[in-house]
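One structure is given here, and the rest of the page talks about it.
Every protein chain but one is kept in place in this view of the complex.
Our next item is chain A:
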Amino acid sequence: MYFGYKNIYITFGKKEILKDVTMSFEKNKVSTIIGKNGCGKSSLLRILSNAVKPISGEVIFEDKLLKEYTRKDIAKRIAILPQVHDAPSDTTVETLVSYGRYPHKHKSIMTSKEDEEIISQSMELMGLTDIRKQSLGTLSGGQRQRAWIAMTLTQQPEILILDEPTTHLDITYQIEILSLIESLNKKFGLTVIMVLHDLNQASRYSHKMYVINNKKVEAIGTPNEILTTSMMEKVFSLKTTILEDNYAKRPYFLAKYSVKHNK
């Protein structure tokens, strides 16, 4: 297994969140975890940033247990952007992005030439070069999110993990962020694992979708396999019409009504 979860069991107090979840993500692909609110999809990612501690189960990275790696080694290869993040508002874009070099740094306080280059590259990729001297407090939500993603890119990871990277953003910025993520995957083969709220966006931008329902993995498959009327009814209690988008050749849905309230 390249990267994935094995028999994960999570409880919050007495409440069971996930039981026996096993899923494996493919290298160089964009994978998206979907499910209803509170189904435990974010918890799955938060295991990786130590914010959720599973009762049992393991995270696997290249056929080894993740906990067998040192923290620094993981940080050099896997970057995580949690849903809620915060930095002092007077931090400049450049400074924030430079923090991504932390796991690579040795004892020296000064940033090396190589570091500088990687930092400006990440800013270039995320279109931040013009605003690099600005402080985070003066930026729009979309710019700020781009700065954070640039920070994770500066870690030079092979896997990028994003927990709902588009929440609280206007639709323009949502698509902007997702397109940037798509291009990172295409250009550099970056493996992306994320949680998304919007199923149509998940279908549009991912190679594989992972559905969590009733504390378990309901289905894993391509957008065409997942976005079906039966799945939408079973997992989201919605009667839907499934259509195909001419441009990206991906399925999308339109909701007719909620099964729960329109019997």
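Note that in this section a residue touches a chain if its C-beta (ideal position, glycine included) is under 8 Å from a C-beta of that chain, and two chains touch if they have at least 3 such contacts; residues count from 1.
The working rule: contacts and distances are computed from a predicted model.
Colleague: One chain isn't displayed here; going by UniProt, is it "Regulatory protein YycH domain-containing protein", "Ferrichrome ABC transporter", "Putative aldouronate transport system substrate-binding protein" or "GntR family transcriptional regulator"?
Modeller: Its UniProt record gives the name "Ferrichrome ABC transporter".
Colleague: Out of A:79, A:93, A:150 or A:169, which is the one that touches the chain we can't see?
Modeller: Considering all chains, including the one not shown, the answer is A:79.
Colleague: For the chain not shown, which residue from A:32, A:95 or A:122 touches it across the whole complex?
Modeller: From the options A:32, A:95 or A:122, the contact with the absent chain belongs to A:95.
Colleague: Since one chain isn't shown, list which residues of chain A touch it in the complete complex.
Modeller: 46, 48-51, 71-72, 74-76, 78-82, 84-88, 90-91, 95-96, 99-100, 102-103, 105, 109, 155
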